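Sharing a structure below in structure tokens format, with a few things to ask.
Missing here: one protein chain of the complex. Every other protein chain is in place.
We just call them A, B and C in the order they show up, numbering each chain from 1.
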């Protein structure tokens, strides 16, 4: 009965145009799989774009938020934590798989917390060689680097176990 | 687009038979209203009974959990916090209205945190005069005492604003 | 080597003059015992008064704070949580004994969280019969009601085990 949740993490205020395009596409693809999308829930950057993409495909969206302000209008279920970045750990532990779309200090903390919690992480930040090298050095078996939303979903399907048919 | 969430809080390990019956009925009634049910998510006591009631009525259920163990099978969306009772604050802040079904130290903390966060709380613990007096002394305008699940839902409807038609 | 920590919890913005006088005296008495004082750390109400009292008696003071703003000048060690009331649970779990000085929704949440965590709580809020009755109904063996800072310290000494000589 428990639903499969896929987390999409990425920059709020410093997302690139490519990050936003990828995030929106990830949201759509996650909804198409019948998975629930989980993000940081605010009305900016990757979290907003991914949520909007999922809603455009009739998906269900969860936002893990610091407070009741500036919630993305594409969030169905708003979880209010009264916490700042301590909530990053909730984001990743609640996700069956984490997809990092873009990079920044907050996103890096989520990737590291995911690996600490034995979660698998898919890095969709095409040209960032440093981050791929670093996170693979931390956890060689739990980090995947991809160059498109489609490739991210294909790996997520394998991890989750829906890709076996 | 954002869904209405009603939290049902109550004892895990020391729930009475009446608490469990009320919790199950609350879950059903919440689902019938089209609201999402939020609980502490574990497979015991009021949280388990309320979630089972909501699922029996085809509702959507969220559990805010300490970890990945002992999750109620009636929880659709499991939010894993890696926190013990600090998560009680998340439970109440994420709920449009909080219904306390039964009483104990954990439930009392959730009621107090809800009042601290300016949430309205409905007390469904029929014979507990001390708790009604105490919480009304803390916040006279935000505490309601009722003696049946139906009465709790009627007040929740007024608070949420669905009862105006 | 580990130091004994006594938490003093009470209203920030709505403390009465009696609460503030009691808090200051508690801080002094705690420092005289050689105990560390722990409070919510902000520059208002009971937490500020208790911290100032402890510093006047050359004690050591810890504040568990939401952020870096409005810290009491009488706090030696500021622990910044980036959390709102979720930090209330940290306050009580880190204290060997909790003294509640005055009452309000936040203080009530700390008392309840302390009892949930099997901590002993001393209520110093003289005339509040409702709160004494309620918390004793939750946990008869862990709640003490006193009517003066001296009486609170005497009970704290017994609980901590310094009073046996």
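Simple rule for what comes next: a residue touches a chain if its C-beta (ideal position, glycine included) is under 8 Å from a C-beta of that chain, and two chains touch if they have at least 3 such contacts.
Just so it is clear, the model here is predicted, and its values are computed rather than measured.
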Response to the item:
Across the complex, visible chains touched by the hidden chain are A, B, C
Fill in: Among C:30, C:46, C:62 or C:156, the residue in touch with the chain that has been omitted
C:62
Worksheet item: Considering the whole complex, which of C:44, C:90 or C:128 touches the chain not shown?
Response: C:90
Worksheet entry | Contact with the hidden chain (one of A:52, A:103 or A:145) | A:103
Discussion item. Take the complete complex as the reference. Which residues in subunit C touch the chain that isn't displayed?
Written reply: 1-3, 5, 36, 55, 62, 64, 68, 71, 73-82, 89-90, 93-94, 117
Response to the item:
subunit A residues touching the chain left out here are 83-90, 103-106, 108-109, 112-113, 115-117, 128, 130-131, 133-134, 137-139
Item to complete: For subunit B, enumerate the residues touching the unshown chain of the complex.
Response: 81-86
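Just so it is clear, only the chains that are shown with their structure count from here on.
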Worksheet item: Going by CA means, which chain is nearest the middle of everything shown?
Response: B
Worksheet item: What is the distance, in whole Å, between the centres of subunit B and subunit C, each centre taken as the mean of its C-alpha atoms?
Response: 29
Discussion item. So the centre of each chain is just the mean of its C-alpha atoms; given that, what is the distance between subunit A and subunit C in Å?
Written reply: 41
Worksheet item: Where in subunit B do residues touch two or more other chains at once?
Response: 89-90, 117
